[in-house]
Structure formats: C-alpha cells, structure tokens
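Everything below concerns the one structure shown next.
Heads up, one of the protein chains got dropped from this complex, but the rest are sitting where they should.
Note that the chains take the letters A, B and C in the order they are written out, and that residue 1 is the start of every chain.
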Amino acid sequence: MDELISLRDILRNFAKERDWDQFHSPKNLASALAVEASELLEPFQWLTEEQSRNLTPKQTLAVRGEVADVFIYLVRLADKLDIDLLEVARAKIAENAAKYPIEKSKGSSSKYSDL
Amino acid sequence: MDELISLRDILRNFAKERDWDQFHSPKNLASALAVEASELLEPFQWLTEEQSRNLTPKQTLAVRGEVADVFIYLVRLADKLDIDLLEVARAKIAENAAKYPIEKSKGSSSKYSDL
Amino acid sequence: MDELISLRDILRNFAKERDWDQFHSPKNLASALAVEASELLEPFQWLTEEQSRNLTPKQTLAVRGEVADVFIYLVRLADKLDIDLLEVARAKIAENAAKYPIEKSKGSSSKYSDL
Partner (left out) sequence: MDELISLRDILRNFAKERDWDQFHSPKNLASALAVEASELLEPFQWLTEEQSRNLTPKQTLAVRGEVADVFIYLVRLADKLDIDLLEVARAKIAENAAKYPIEKSKGSSSKYSDL
C-alpha cells in the first residue's frame, strides 16, 4: 500500500507541475484508460491464445509499456475519485467468492458459459 | 509492493481453485481488461466533465466496482506476463518526464494538442 | 443496401486473396473492432466537447481514417456472423423507440441520468 500511495503522489505531482489537472477530469481519465487498455489488447488481437502465452522479446517490451500506461491512468483516476485500489479490489474479490463458490465453479466454469 | 504481491497471490489462488487458468491466457485477459475499462467509461460517457468531478453516491458506487474489475484483471495479466507493475510504472514515468519537460509542457499542454 | 453488400464482397475478397480468413475469427474481429473504436476515441480524449465539434483539418483527417477502420471491421464481423447491418439497426431503433417514448424522454433525458 505504501508503494501505491507513493506512486499516486508521484503522478499527482507530475500532473501538477505541468498544469495538467485541468485535463484530468474523471471523464477524460476514464477515456484515456479505455484507450490504453485497447492499445494493450492490440498486440494480442491476431495471436492465438497459445502465442499469447509465448511472446517474443519484442512483443513483451511493447506490452510492458502498455501495461504501465493502463496502470498509471488507473492510479490517476482512482486518486481523482478518492478510491483506494486495494480496498475495492478486496471487496470485489469477496463478492466474487460468494458469486462463484469453488464447488460450483470448478470444472464447470459456469461464469464463462452463461450466455 | 507487499500489498500488490499479496493481491496477485490471492487472485492466482482464486483462479487455481476454480480451474480458471485455462481461460486466463494473456490474450483473453487483455480482452477482459479492455472490456472492463470500457464498462468503467460507460457511466461517464454522457456526463459533462464537470459532472464527472461530482458523482452522485449511486454513480460512485458503480464506478468503484468497475475500478476494482480493471485493477483485478490488470494484476492478473501482469502476473501471467511476469510484469512488475510498480517497476514498469516507474520506468514509464521516467520516460514521460524526459518526453514532457516541465518548462515545455507547462501551460502549453503540447501533449494534448499534438494532433 | 446494395452498397453495403458490395463493400462486404470487396472486403471478403480482399481477405481471401491474402489468405487472411484464418485470422478473421469472430473473436479476433471483435477485438480488432474494439481496438479501432478506441483509436477513434483517442483524438477526442483530451478535447472539450466544444472542441470536438470543431476539429482542425488535421484532426478531421485522422478521425476519417479511424472511422473507416471501425466501419471495415464492423462489416467484416457482420459478414462472418451472417448479420444484416441494416436489419439489426432497424430492429434496434424500433426497440429504442419503445424504450424511450418522445414524451417521456424529451427534455428529461432520463436515458442519460439513470445511474
């Protein structure tokens, strides 16, 4: 958590020094996050699942940069909305545990075939 | 960082117990992440920027759940790709600092008008 | 409709000549479509709504190319899924007309504030 708070503060300062808070409305940050998440999807779009498990060094490098962008905008958006990432993740995991009990979800993967 | 590693391990175990690793190829996780990022964008899409800075309690609650989903899939994807989120974020921030020096970026916001 | 069928056939032939059908599973085309839609969102992400109504010639040119990419993948995906774009659009409009009757939707814009 200390590390996430430190990252949040570095990003907060980065924007402040550049007078970028005017651009960083939650609406705009949510757009930027969605755009970066799609950029992260892009290198995978024509790969087979198998290929995606065995990226080349060049692919890995590109993907690392996109993962960073997604993370940065997520931390930034959470800051603007006063959301504690670890707290909401834990709450969601508790919800999911109730929603997908092991005995019912194991093997059957009902989550993935409910359409 | 301890907290992120702990979250990664909880999610790793969650998937393992349910036999979900077969679904969690990087390709699929990148799709899920992009889908969740767009679900996070959805509540903002018709709001003005000003409204997005002042969410109602109901909107905030919905947004918190979506932020959690994005974070969870990001941690999961990073785990599968053996990426350290804090490390890549720091590397990217260093890159951005070189790319957008304060004196050139401040006020002019050239990043945002380069099209 | 004739024009849409003609476009569908041109794209079908384009892929066939290049042996690209192996990559064009509905799953992959849906990814590509989402990626292109986000590339179309990118030039708008830091603009105000007002600025987005008054693009510069350079911005317009970039946006035209992205609109084309979205349209092309949409036609391609619809072809693979045997979906008639005009038919499903008309069905959806009829649904929306029932869901958002003029007298209830006008002015109140309830669709946009239901969160």
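In this section, a contact is a pair of C-beta atoms (placed from the backbone, for glycine too) under 8 Å apart; a residue touches a chain by one contact, two chains touch by 3 or more.
These numbers were taken from a predicted model, which means no experiment stands behind them.
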Taking the complete complex into account, which shown chains does the hidden chain touch?
-> A, B, C
Where the missing chain touches chain A, by residue = 31, 34-35, 38, 43, 46, 48-49, 56, 58-59, 62, 111-112, 115
On chain C, the omitted chain is touched by residues 1-4, 7, 10-11, 14, 17-20, 22-23, 25-28, 30-31, 33-34, 36-38, 40-41, 44, 47-53, 55, 60, 63-65, 67-72, 74-75, 77-78, 80-81, 83, 85-86, 88-93, 96-97, 100, 102, 105-107, 109, 111-112
Please give every residue of chain B in contact with the chain that is not shown.
-> 23, 28, 31-32, 34-35, 37-39, 41-42, 44-46
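By definition in this document, only the chains that are shown with their structure count from here on.
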How many angstrom between the C-alpha centroids of chain C and chain A?
-> 25
Among chain A residues, those touching two or more other chains are 23, 28, 31, 34, 37-38, 41, 44
